[in-house]
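With one protein chain removed, the remaining protein chains of the complex are shown where they sit.
Naming follows writing order (A and B), and every chain is counted from residue 1.
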Amino acid sequence: MGKKILLEHIDVPGIDTYDVYRKQGGYTAVEKALKTMTPDSVVEEVKKAGVRGRGGAGFPMGMKWSFLAKPEGVPRYLVCNADESEPGTFKDHYLMKHIPHLLIEGMIVSSFALGANKSFIYVRGELMYVIRILEKAIAEAKAAGFLGKNIMGSGYDLELVVQPGGGAYICGEETALLESLEGKRGNPRNKPPFPAVKGLYQSPTVVNNVESISTTPWIINNGGDAYAAIGIGRSTGTKLISASGHINKPGVYEIELGVSVEDFIYADEWCGGIRPGHKLKAVVAGGSSVPILPANLILNLANGDKRLMSYESLSDGGFATGTMLGSGGFIVMDETACVVRNTWNFSRFYHHESCGQCSPCREGTGWMEKVLHRIEHGHGSLHDIDLLVDVAKKIEGNTICPLGDAAAWPVGSAIRHFRDEFEWHINHPVEATQPGAVYRGEMALV
Amino acid sequence: MEDNKPQLVKVTVDGIEVEVEPGTTILQAARKIGPEVAPPAMCYYQPLKGSGGKCRACLVKVAAGSAKDPRPMPKLVASCITPVQDGMVVENTTSPQVLEARKGVVEFLLINHPLDCPVCDQAGECDLQNFAFEHGAAKTRYEEERRTFDKHDLGPYIQLHMTRCILCYRCVFTADQITNKRVHGVMNRGDHAEISTYIEKAIDNDFSGNVIDVCPVGALTDKTYRFKNRVWFSRPVDAHRDCPTCSGKVTLWYRGEEVIRVTARKNEWNEVNEFICNTCRFETKKTSDWVIEGPTKIARSSVITANKYRADTIKPDFVSRLAAANYKPIDDTRDTSQLSIQQLPPERFASSN
Partner (left out) sequence: MTTETNAKIEFTPERQVLAKEIIARYPEGKQKSALLPLLHLAQEQWGWTSPEVMDYVAGLLGIEPIEVYEVATFYTMFHLDPVGKHVIEYCRTGPCCLMGGEDVYAHLKQKLGIEAGQTTSDGKFTLKEVECLAACGMGPVFQIREQYYMHLTNQRVDEIIEELSK
């Protein structure tokens, strides 16, 4: 069994209630931090832990914290990004639903470290029932004296607000989230200035993912060094992986970073292998936006070594042969999955979710979707493939926020690794548009 | 420290060095050098706070971030919102990567644009036309259906052609910053986003007409001028009047002896610095209402300046006679009795320096 940090007590009955959570050692990190530590020393521990942003970007959390501007007399804010909407990702949903107090405890510790007295948890609006769970947990924590004025006599005040979104993937982008939290359209902001300088209400702000914040109680209880000792290289600690698709056991798993992809897919502890009678064709390893990889490349690096579940190993080989850990949305496809249809589906998603502010994303995502729709429905031509590659290239890197990249990568990578399949769709439109038709040409299934 | 003056920073754009105040954007630094190196801007509008960053037309390559940290920036940056650093080296039209990206931006802006330039009032003074001409590819690769929108009526003065809109948000900023109440905005999102009042409503306040001047394309045009003219047939003349509401400084657009349109004055970057009121724009179209200052100075070559203001041009006699014989006032409902060529100043070169 791998090390469990976030899900250690997930199976304890009633862990969603304050009493049970407290009995399992909950809120000791708040006591330790507020009674025995300074905000700076909390930041120091998180830095030492080397925990990287779990929302997808993988930016070191401690470093992000240390960028926070601290002008006199200006409030600072911590905002938790719980707008989990990246297709294939459902770990934050799971964590907040089952063990809400972990996030609340993390919010208290983190807010203390950053000197924030009002912190927000921005939850996607579809998860209204989770919002109610969190609000109940907050009320319990407040009743127990861990929130409100002068927490445990430390002189530190904190109020937590749970904010619902309204249905917009783009609000997972931190500046779009801040706009949304200010009651506006979720249009990402131009950067600079970054939120660390001008964020919520133009005040210095840190935005962190649910899972990232939820690591802080353990880090405070056990020390940053202990956290850094888990994992591999610069991929410290554990990571929640949302496993979906054609596997025997879809679900949320906490892994120690560094287990092999092969073990993760086939071991009973995790995905439990590909569903009976089928073979692995491809994996989207970090949420819909990261490059799709064929079976051989997800299991092994280009040099033949085993690929590991870590930031570095998953991105080994760049986009030519690698991908990204991203949000940990691990979507597994067997040979019945049609890559063209899936790419069109993802493309439709980004088209639907583009905020429409900047021209490459607004126009390019719709264009790609329409071309992919044509190919999938038997009306493509071979030059459409090169057109898609070029349109994706012209979006990538040229937009205000990373949604443009997120829309371009799945298209570029699908064509890079499954070009045959696209050509088959174009050359055999009648065959390809039969219900359930899938390319069965030469490809390495595992 | 010598005095309070901020130390100027040095920036190089396409090999030309310029000194600017700290905090200046790359685009403004490039404009200081001159139009040859200034990146195009479809959404950025200097007088409007918060504008810019959206169209991506002004993307440039930062080959060196600063003297202190000369590493290049990893991505192309929007020059209109990126502040310069001392020692920054910027590549605009000298970078093939930038030209390629801009070609992409033109293409993106055009795929859903109706290309109805032959009947568009903006043709001839359209930023998108100019941008496409300078940076676009000659043919389109777009084979899909173009986007359309339901029609919205914005009242008696402003005509909205949503299909032409490139969502620069300039008109939204204008309504926010120039008028006392904004009733239009951007509805929906993605490529379905549209300028609208949501509920049928006229845009009606003293300064609403300025949204026409800031629109880079023909999405917002002057209803009182609609289909009356091609811009290159008209002659811009600067004029002013004593207006209780605005500065009263305008450009009158003449066709023959008739004022067919009034706009605010635009600088060489096509930006309005002094916004004008609706009375000046829509209701004051007699030459006698205005004090004529002289031909509008148009610095950059334009169809608008072509064949105009040449005092010494001697027209063949038959041309003058033909013109006189065929001259008809454009708007029959308007009183043209007071129109007189004598009130116009002697014509001269518009761009004489």
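As a working rule, a residue touches a chain if its C-beta (ideal position, glycine included) is under 8 Å from a C-beta of that chain, and two chains touch if they have at least 3 such contacts.
If you're wondering where the values come from, they're calculated on a predicted model, not measured in any experiment.
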item: Touch with the omitted chain, as defined above, among A:73, A:153 or A:183; value: A:183
item: Residue among A:126, A:262 or A:423 touching the omitted chain; value: A:126
item: Contact with the hidden chain (one of A:311, A:349 or A:424); value: A:349
item: Absent-chain contact - pick from A:88, A:204 or A:380; value: A:88
item: In chain A, positions touching the absent partner; value: 75, 84-90, 92-93, 118, 124-129, 132, 161, 163-169, 180-186, 201, 242-246, 250-252, 284, 288, 329, 331, 333, 337, 341-342, 345-346, 348-349, 352-353, 355
item: Residues of chain B (touch criterion as defined above) contacting the omitted chain; value: 181-189, 197-199
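Keep this in mind: only the chains that are shown with their structure count from here on.
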item: CA centroid of chain A to CA centroid of chain B, Å; value: 42
item: Chain A partner contacts - residues on chain B that touch it in the complex; value: 52-57, 59, 75-76, 78, 81, 83, 100-101, 104-105, 107-109, 111-112, 141-142, 144-145, 147, 166-167, 169, 186, 188-193
item: In the complex, chain A residues that touch chain B; value: 168, 170, 185, 190, 192, 351-360, 362-367, 370-371, 374, 387, 394-395, 397-400
